[in-house]
Structures are given as structure tokens and as C-alpha cells.
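Report on one structure; see the data block that follows.
All protein chains of the complex are present and in place, except for one that has been dropped.
We call the chains A, B and C, going by the order they appear; numbering starts again at 1 in every chain.
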Amino acid sequence: MAKIKMALARPPHEGRRFANTAISIEQALPASRVSLRAGSNELAELTKPLGFKLPTRPGTSKIKSSLSALWLGPDEWLLINSNPKTVSALMEKLDTIKCSNVDISHRNTAIIISGKAVEDVLNAGCPRDLSLDAFPPGSCSRTLFGKIEIILWRLTDDRFHIEVWRSYSEYLWAYLLDAAKDTG
Amino acid sequence: MLLIHCPYCEEERPEVEFAGAGEAHIDRPKDMNAMSDAEFEKFFFIRDNLKGVNYERWRHIHGCGRFFNAVRDTVSDKFLTTYKSGEKKPDPAKLKTGKGAK
Amino acid sequence: MRNYSVFSLAREALLGHKGWKEQWRSPEPKKSYDVIIVGAGGHGLATAYYLAREHGITNVAVIEKGWLGGGNTGRNTTIIRSNYLYDESAGIYNHAIKLWEGLSQELNYNIMFSQRGVMMLAHNVHDVQVFKRHIHANRLNGVDNAWLTPEQAKEFCPPLNISKQARYPVMGAALQRKGGTARHDAVAWGYARGASDRGVDIIQQCEVTGINRDASGNVTGVETTKGTINAKKVGVVAAGHSSVLMQMADIQMPLESFPLQALVSEPVKPIMPCVVMSNTVHAYISQSDKGELVIGAGTDQYTSYSQTGGLHILTHTLDAIVEMFPIFSRMKMLRSWGGIVDVTPDRSPILAKTPVSGLYVNCGWGTGGFKATPGSGHVFAHTIARDEPHEINAGFTLERFRNGRLIDEAAAAAVAH
Partner (left out) sequence: MSAQNRIKGHGLLSLAKTINFTFDGTTYQGLEGDTLASALLANGVHLAGRSFKYHRPRGILSAGPEEPNALVNIARDSTRSQPNIRATVQELYDGLVAESQNRWPSLAFDFSAINDGLAPFFPAGFYYKTFKWPPKAWDRLYEPIIRAAAGLGKSPTEADPDRYANHYAHCDVLIAGGGIAGLTAALAAAKSGKKVILCDENPNFGGAILYDNALEIDDLSATEWVEKAVAELAALENVRLLTRTTVFGYYAQNFVALAERVTEHMAEPDPALPRERLWQVRAKKVILATGAIERHLVFADNDRPGIMLASAAQKYLNQYGVAVGANVGVFTACDSAWATAFALKKAGVNIAAIVDLRDNPPLELQEKAQTCGIRILRGYTITKTTGRLRVQSITVKPVNGGTSEQIRVDALINSAGWTPSVHLFSQSRGKLKWHANRNLFLPDIYVQDCISVGACNGAFDENELIAEAQAAGNATRKKAKTIRIKNQTSWAGNAIGAAPGAGPNDMVKAFVDFQNDVTAKDIRLAVREGMHSIEHVKRFTTTGMATDQGKLSNMHGLAIAAEQLGKNLPDVGLTTFRAPYTPVTFSTIANHARGPLFDPTRKTPMHQWAVDKGAVFEDVGPWKRAWYFPKAGEDMHAAVNRECMAVREKAGMFDATTLGKIEITGADAAEFLNRLYTNPWTKLGIGRCRYGIMCREDGFIYDDGVIGRMADDRFHVTTTTGGAPRVLNHMEDYLQTEFTDLDVHLTSTSEQWAVIAVQGPLVREIIEPLVEGIDLSHEAMPHMSVREGKICGVPTRLFRMSFTGEMGFEINVPADYGESVWQAVYAQGEPKGLTPYGTEAMHVLRAEKGYIIVGQDTDGTVTPHDAGLSWAIGKAKPDFVGKRGMQRPDLVAEGRRQLVGLRTKNPKVVLEEGAQIVATPGQLIPPAIPMKMIGFVTSSYWSEALGHSIALALVEDGHSLEGDTLYVPMEDRTIEVEVTGCVFYDLDGGRLNGKN
């Protein structure tokens, strides 16, 4: 049998970026993502495979080396590992524990947006209060941006990570660029 | 746009993150087959639709994804309280209607 | 009744219009009536009018909490059409159209029924299938409804954007030429004048606070803020407040009341020749005789009696309008308002007797009641007078929610899957 030609990954908007003096928008690199669902009794067991305690305060996140956990709901976390190759390992680890683990690495894609106008640009489409006291670094939440759902995650004062379903990323890009027009 | 306190996220969020889900505290009978047509009608179609304090369901669909219940005055549209699904019906007499909503 | 005509107008012009009498009497309520209608909206007033005119029942009171015509009658976008799918719906809405056509003359009141055509846009293959189904059913029911190509639609309504580049390009349209609009206030006032002139008492600023029944449960009258008023028959025609009133007779209704908003633009010279509706893009628009673009929005997602809604609802309405009519982008919203619409599970009205003898209900028109006003009043009057439904409203019962015989116009337009 002839050698099978390996399929290539073609992530959406690969390498796309925009920047002016006030705002910078870039397509994040591919990553491993797992939707983790677990009840309060299961939490303890998860600490070992993850290497840290899952955040349990609503809207908070936890980062340890390449692995991050975002609280999305009382029994729901989004696990992101910046290394796209680690997903199967992560899935296998979780398989051994009573919880729900679903690979969504390709369902979502991410955009990183930063700069001094970042709150203004996001507030063009997101109805949430994004001031530092209301949404400090580390905060994360599912919310709306224009007509689509996103997960908004604040990395630093002026840097956000936005998770979005891949087919909505084109809309998100276009909206962010439109909102960024009169900045910088 | 209303501002709704999600009992799971423990904060107020804009209405567009939520989906209204109709009247609250209508439980699906354990034995559906034992229902008369009249009982089925009441269960599936009949609604209180109260003018005043109303018990209703919401889902924080673009947030934590949880269904929860709310007590809201349908004349002022003010929320008296919101509470997790499964918790029992609060007594409206014990809920104060404050300025603004909530 | 002082006749209205170009001649009486001319005569009055020379007398400084001092001779005009009030269009309807504003009497204090009597002790008792043969029939009490609760709610002086278009449907209630029409019911009273036809009770007097068709059935000789003139000892009638129409009781109104606020001012007549001040509810959904005076708040809706006045679209009139009858191109509904099911026989029952086509029956009642087409009955209404026939009455609309002679109404100005019959009432001696210009209600400005304007058959400018109602065009419903199809934006995808599924819309086309659904509209074709309507068109064929309408034809066999004697209801006019024609299919137009995008080009024909544009010809009928020049401001329309039929560009293939649109997000949801227009694939065609269903046009009911007999559809159109009427002047909502005039409809209420014309019926009020006609009813009052035939002896009907219209009692405004009087709220019904209870429905009285005797030992055997039969209706005996109503309690109001102006005291007890007796009647053997009570017809509830209270739109958004129907649940509240029916609960006074211990009847729980299959209804939910939602806020529905509408808006008008600043007046401009004639630009929109017809009514355009799009269910897929969610917008309804026409132009009033004053020149305002009249635009209907969607309902909020929660039940409410506040007669106000959220701005985001208007946002979605106006982005749809600008998408369908890019030339209206710079037009300005002059005024927006809200009404309370009572919605049934199958989106069809209830026009029927109730389990309580002597109590009748006309409700559940949702967002589309205005167009039915004459037909609804006409057959509801029959139902009250004869204590049995007219064949046209025989299907619009309360029982259908028990036996499952729904008239599901909403489901029949099911979303493409």
C-alpha cells in the first residue's frame, strides 16, 4: 500500500494580524482545547492530572505553564494548552477520571487583542463592563460580541484572549477591524 | 436591556446574555401517561401570565449556560430576586422591591 | 347622527365648524345591560357595533379602563392582509378584508383603507417553499396572493434592495394586492361613533375589577371602578390583559403577554408604495399618509405589561430595515412605543364561548389583530348574540388546546432545517 500523504492543518486566518498605535489584533496559534465538565465531588481527583486546583470562583481562571483552566460555569471549565499536540495526552489523562472531557481544539479558534484602546474596541460589540475593577486580569466569561457568542479572557490590563467558534471568527475579525477604524 | 443577576455567576449581566424560558415551577409529572387531556393542557399550554409578581425561567445561555428562576414584576419589569433552579419558590411578601431593579 | 360628507364639511367651514357634535356620547353607566363588552379597542367596539347593527342588540356597554382605541389598536403598524395558510385563518382574515372594503362608506367615516399591497419577501429556498404553499392554498381559498420574481418585487417596491450581494438576497416575494393599511385611530373612532349612535354606551376611564356570577356559575355582570354593572352576557376583548380578566372568572388561559414595539421615522415625501414584510430578516415597513415610515419590531423575550421594551429589539429591527432598504440608512427614528400582545401557543386567536355560561372571549391575536378587526367583531357579535360561534370562527375554540386540534400558522412556517 502506498504511503499515505499526511493531511495538512489549515487553521482559520492563520497568521492574520492588524496593528495601529492604539490597538493590535492577531490570530492566536492553534492550541489544544478540552471542554471539561465535572461535579463538585470530582474536583479533588482532577487536581493531579491537571497539576493544579481548578478555579471555582465564578469568572476566574488559572494558568500553570502551558495549561490554562477557565471557569465557564458551575460544572464547566475550558482547558487550553498552548501546545496543539498535547490534546490526546490530556484527553487520555482525563479519561481515567469521572468527568466529562470533550476535545474541542478545532471547534474554537482564538484572537488576541491588545493595546491602550482595547476596552473601547471590545465595548463596540460587547455589552459588559470591561473596566479593570469590574473585569480584572484573569477574568474570563462567555458573553456576546455583536451577534455572536465569545469567551472573553483578560490576560493583562490591556491584553485579551477571545475564544470563538471557528465559523464565527470571520465575523469577529471584521467587527473588530471596523471598531478599530477610529482608534490610533 | 434588562440587567439580570445570575445566581451561578453571582453577578449582574446584560439581558442579551440570557434567554427567557417561560413560566417557572411547572414540573413535568413523574407519570405523564397518567395525565388526562385536561391535565396535559394545563401542563403544556395554560400559563398564569400574571400582571404583577411573576415566576419565570431564564437561561444564562451566553454565560454559564445554567437555567435558573426569577421573580419579576411584569408591570415595572423589576426583578425581585433570582434563584437556582430546584430551589423552592420564594415568598414574594418577603421580597422587597427596591429602587432600580433587583 | 350628523352625516359626514364634503357638503357638511363645506357648510361647517362657513360656520366656523361650530356645528359638529361629539362623535360618541360619554354617558355614565346604567345599572344593567343586555351585553357588556370589556375593552374598547377596535375589536370590542366593532363587536358592539355589529351587535347593534346585525343583531338588534343595542342595550350594550363597552367598558374601557383607559381611553377608547388606546391599546394595541392605536399602537400597531396597521398592516392588513389575509394570505394565511389554514382554511380557518384564511376564512376569518378574508372575511375581514371584505368588510374593510366597504367600511368607510358603511361607517360614514373615512378609515383610509388603502389597498396598496402587502409584499412578503422570500430570502431562501425554504421561504420559497413556504410561500408557494401559501399561494397555492390561498388561490384555492379565493384569497389573492401572487408570486413575484425579485425583479418584479423591485418594480413593485423600488426602494427594495435585491442585490445578490445582500446577506440574505431576495429570492422572490408573495404579494397580496388586496392587502394594505388603514388609519388605526379612525377605525376605533368610526366604530365608536357608529355604535354610540345605535345606542351603545361607551364608558371610558372605567376599569373592570371583577366578573360576577350567580350560584350556578352563570355570568351576572361585572364589578367596575364605577360600581356594579349587570348583564347576562359579558364579552372579554382585552388583548394583552385577557389573562387578567379571565382569571376573574377563574379561567386560566393559554396566553402569554409580550411587549411589542414599533416606531416611525420623520415624515418624508412618498417613497414606499406598499407594505413590505420579511420574516427571515425580521422587518415590517410601510409609509403612512403623513409620510412617516411605519416600522414594526419584534417582541421582547419576557412577558410584560409595561408597554415598554428594550432598545436592542429596535436595533435588530433597524439593522434589518437598513439591510433591506439601504437608502433609508440616514432616515431618522422620530418616535417609538410599545404595546402588549397576547400570544397563544399556536399563534391563532381564540374567539369563543367559555366554560362559564354567559362569558365569551376574543383574544390571542398576538402581533396581527388589527387586520382582523371588522371580521373579528362581526363573528364575535354573532357568537354572543346566538350563543354559538359563526361558522367562520368555529375553529378558534379554547378546547383546541385540550384535544390538540391547533391552527398552527407558526409551525406551518417552520424554520428551515
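Methods note: contacts are C-beta pairs under 8 Å (C-beta built on N, C-alpha and C of every residue); 3 or more make two chains touch, one makes a residue touch a chain.
The structure displayed is predicted, hence computed values, not measured ones.
> For the chain that does not appear here, which of the shown chains does it touch in the whole complex?
A, B, C
> Which residue from C:314, C:356, C:372 or C:385 sits in contact with the chain not drawn here?
Selected residue, touching the omitted chain: C:314.
> What is the set of subunit B residues that contact the non-displayed chain in the whole complex?
Within subunit B, the residues that touch the unshown chain are 1-3, 14, 19, 21, 27-28, 31-33, 35, 37, 40, 43-44, 57, 59, 61, 65-67, 76-78, 85-86, 99-102.
> Mind listing the subunit A residues that contact the chain we can't see here?
1-2, 4-12, 30, 35, 37, 75, 88, 100-108, 120, 123-129, 131, 134, 146-148, 165-168, 170-171, 174-175, 178-179, 181-182
> Touching the hidden chain in the full complex, which residues of subunit C are there? Just list them.
4-6, 8-10, 12-14, 16-18, 20-26, 66-67, 70, 74, 87, 90, 101-102, 104-105, 108-110, 112-116, 123-126, 129-137, 139-142, 159, 167-168, 180, 183, 185-186, 189-190, 204, 265-271, 287, 289-291, 306, 308, 310-311, 314-316, 318-323, 326-337, 400, 402-406, 408, 410-417
Basically, only the chains that are shown with their structure count from here on.
> Centre to centre, by mean C-alpha position, how many angstrom separate subunit A and subunit C?
So the centroids are 49 Å from each other.
> So what's the Cα centroid distance for subunit A and subunit B, whole Å?
The separation of the two C-alpha centroids amounts to 31 Å.
> Taking the mean of the CA coordinates per chain, how far is subunit B from subunit C in Å?
Between these chains, centre-to-centre, one finds 30 Å.
> Which subunit A residues sit where two or more other chains touch them?
Residues of subunit A never touch two or more of the other chains.
> Hunt down the residues of subunit B that sit against at least two other chains at once, touch-wise.
Those would be 1, 16.
> Within their complex, state which residues of subunit B touch subunit A.
1, 8-11, 13-14, 16-17, 62-66
> If we count contacts the way the header does, which residues on subunit C are in touch with subunit B in the complex?
Interface residues on subunit C, with respect to subunit B: 241, 243-244, 252-257, 301-306, 308, 310-312, 342, 345, 401-403.
> Sort out for me which residues of subunit B touch subunit C in the complex.
Touching subunit C: residues 1-2, 15-16, 19-20, 22-23, 37-38, 40-42, 44-51, 54, 56, 72, 74-77 of subunit B.
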